[in-house]
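Data first, discussion second: the structure below is written as structure tokens.
Coming up: chain A.
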Amino acid sequence: MSTWSVARWLQLIQHWQLRKRCLHSSAMVSPWRFLSFLGFAAAALAKSSTGNSVLVVLDPGSSRDNFSRFFDGLEARGYELTFRTPKDAHPAVIEHDHPEYSHVILFAPESKTYSSDITPQSLVTLLSKNTNLLIAVSPKATPLTSLAAEFSLILPPPGTPLVSHFPERDTPATVIPVDVSPSNPVLSGSLPPVWFSGVPFAFNSNPHIVPILNAPPQSFAADSDADSGADAVVEAADKGGEGLWAGSSLGLVAGFQTLGGGRATWVGGVDLFSDEYAQKPTLDGNKPGNEQFAADVAAWTFQETGVLRVDGSTHHHVNETTPRDRYTINDRVTYTLRVSKYNPTSAEWEPYSGIDGMQLEFTMLDPHIRTALQPTPGVPGEYSLTFRVPDRHGVFKFNVDYKRKGWSYLQSTTVVPVVPPRHDEYPRFLSPAWPYYAGAISTSAAFLAFCALWLAGDSAEPKKSKSTKSD
Partner candidate 1 sequence: MPLAYSLPTDLSPATVVNASSLLRIVALALISGAAIASRLFAVINFESVIHEFDPWFNYRATRVLASEGFYEFWNWFDPTAWYPLGRVVGGTIYPGLMATSGVIYSILHGLNLPVDIRNICVMLAPGFSALTAWSTYMFTKEMKDESAGLLAAAFIGIVPGYISRSVAGSYDNEAIAIFLLMFTFFLWIKALKTGSAFFGTLAALFYFYMVAAWGGYAFITNMIPLHAFTLILMGRFSSRLYVAYSSWYAIGTLASMQVPFVGFQPVRTSEHMAALGVFGLLQIIAFAELVRAHVSSKQFQRLLYASVIGMGILGGLAIVGLTYKGWIAPWTGRFYSLWDTGYAKKYIPIIASVSEHQPTAWPSFFMDLQLLIFVFPAGVILCFRELRDEHVFVIIYAVVASYFAGVMVRLMLTLTPCVCVCAAVAFSSVLDTYINPVEPDAVEEEAETAGDGAVSASSTAVSTSSGSATKKGKKAAPAAQPGPLGGLVSTVSAVVSTKKGEKSRGIFGGDTRLAVLLNALGMLLFFVLHCTYVTSSAYSSPSVVLASTNPDGSQHIIDDFREAYYWLRQNTPETAVVMSWWDYGYQIAGMADRPTLVDNNTWNNTHIATVGKAMSSSEEVAYPILRKHDVDYVLVIFGGLLGYSGDDINKFLWMVRIAQGVWPDEIQEPNYFTAKGEYKVDDGASNTMKNSLMYKMSYYRFAELFGGNQAVDRVRGQQMPKIGPTLDYLDEAFTSENWIVRIYQVKKEDPLGRDLRTANAFEQGKRRKRSKPVARRRAIV
Partner candidate 2 sequence: MLLPLLALLFAPLCLAASFQTDHAKLVQLAASSNGVIRLDEHSYKLLTNPKRTWSASVQFTALDKKRRCGPCKDFDPNWNAVAKAWSTVPAAERDNHFFGTVDFDHAMSIFQQLGLQSAPVVQVLPAVEGPRRPASGRSNPIALDFSGGFDAAPLAEQLSRHTPVPIPYKAPIDYSRIASGLFVLLSFVAALRFISPILKSRWTWAAITIITSLIMTSGFMFVRIRGMPYNGPNGQWIAGGYQTQFGQEVHVIAMIYGTLAGGFLMLTLVVPNQLSPSRQRMQIYLWTGVIFVMYSVLVSIFKEKNRGYPFRLLL
């Protein structure tokens, strides 16, 4: 018992020291990796990289049974779900500015009022504190509608769900089978079409948005599912009142990766996760992709998949091993970055060499060097580069900034001064300087000769010279 605890303790200490070194070596590690490590150390069993406590906010109308497959799936993957309705104050999402849960699922698209702890502002706070959100909206105008705008998602005017009359089918026009694009970084492989009903949203230009599911080309948002609606939409678009709410440019499910590392996913309709849709056969009679889709979306949102982190970065003179606190101009310097990826199955951070197109910038005000940072062959998870420091002294930064859709962002900045050579690092002897050497030598020689002659000479001419001097 005691031995075990001691062993565990030592292990923890080692972790800490490692951690500290990493932090030290990279001055501006973005905080979330630090937190994520804490989460990791605390609950090593969790599937998620940031913890396993989930708060589910359900509408009073819909009970958890409607989504049993989804929620059971989550619990099966080791999450602890807590349920509450929007109105009741306990358990609070955030208390004393400290998030109580690692993940929050807001499946309350209908409810217009929330208890005081759930406001758009508090949700953004949660997100910035690295709590992940899974938010479902509906054609109704709710506080969340205004929140969506902050994520540069534009919801259509209230009461205009997505409508599509194709393909021909017996379901109402608002219940739509949507094809899933196979090449989505969030989803696992290619899925069969998923049933969807709800609102679409248009995207403003925001690099952090990760489109997961887009509307079918022939669908559009309208307040009635009569065919005339289509014309109404077009006219509206032409009048310039509303934009054109139609086509595959609209999103149905969109992820959002914040700079801090927290993830939020917006879903146009909560039914996407429901058991009903999960069982509803597709037009060709197969099982729809809903269940898998929901699982994938949850996995991405709760930072199971597509999670990377910088374990640390070092730099050293090319034929040394320990980092210097400063480099001289034109030194050859090696920079090394260690990246690892979270593996949900083993709940471990594993070194990851799969990144390509990562770039290193050596920056003072502007990048003086920008070049590809290749994985070191043989060493998993290590990316290194050797380059010549520019011929310019100043305070430089090793800058790595890797942002790809669907992956968590990698950022590492290491500050290092680059100094001019020391007084004794310049060449001592210059061949062009020969004239000066010759001058110095000849002068001193001549002086010696003069002294010798003058001492040897008799005392006649000094007097003479003095007499000439004196007047």
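The candidates were selected such that all candidates are chains of the complex that A comes from, given by their letters.
Following the convention adopted for this analysis, a contact is a pair of C-beta atoms (placed from the backbone, for glycine too) under 8 Å apart; a residue touches a chain by one contact, two chains touch by 3 or more; residues count from 1.
What you see is a predicted model, and the numbers here were worked out from it, not measured in a lab.
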Touch-positive candidate for chain A in this complex, from 1 or 2: 1
Touching residues (chain side chain A, partner candidate 1) in the complex: 27, 120-121, 124, 127-128, 146, 149-152, 154, 202-204, 206-208, 231, 234-235, 237-238, 242-245, 247, 249-250, 256, 258-260, 262, 326, 364-365, 393-397, 415, 417, 419-420, 422-423, 468-470
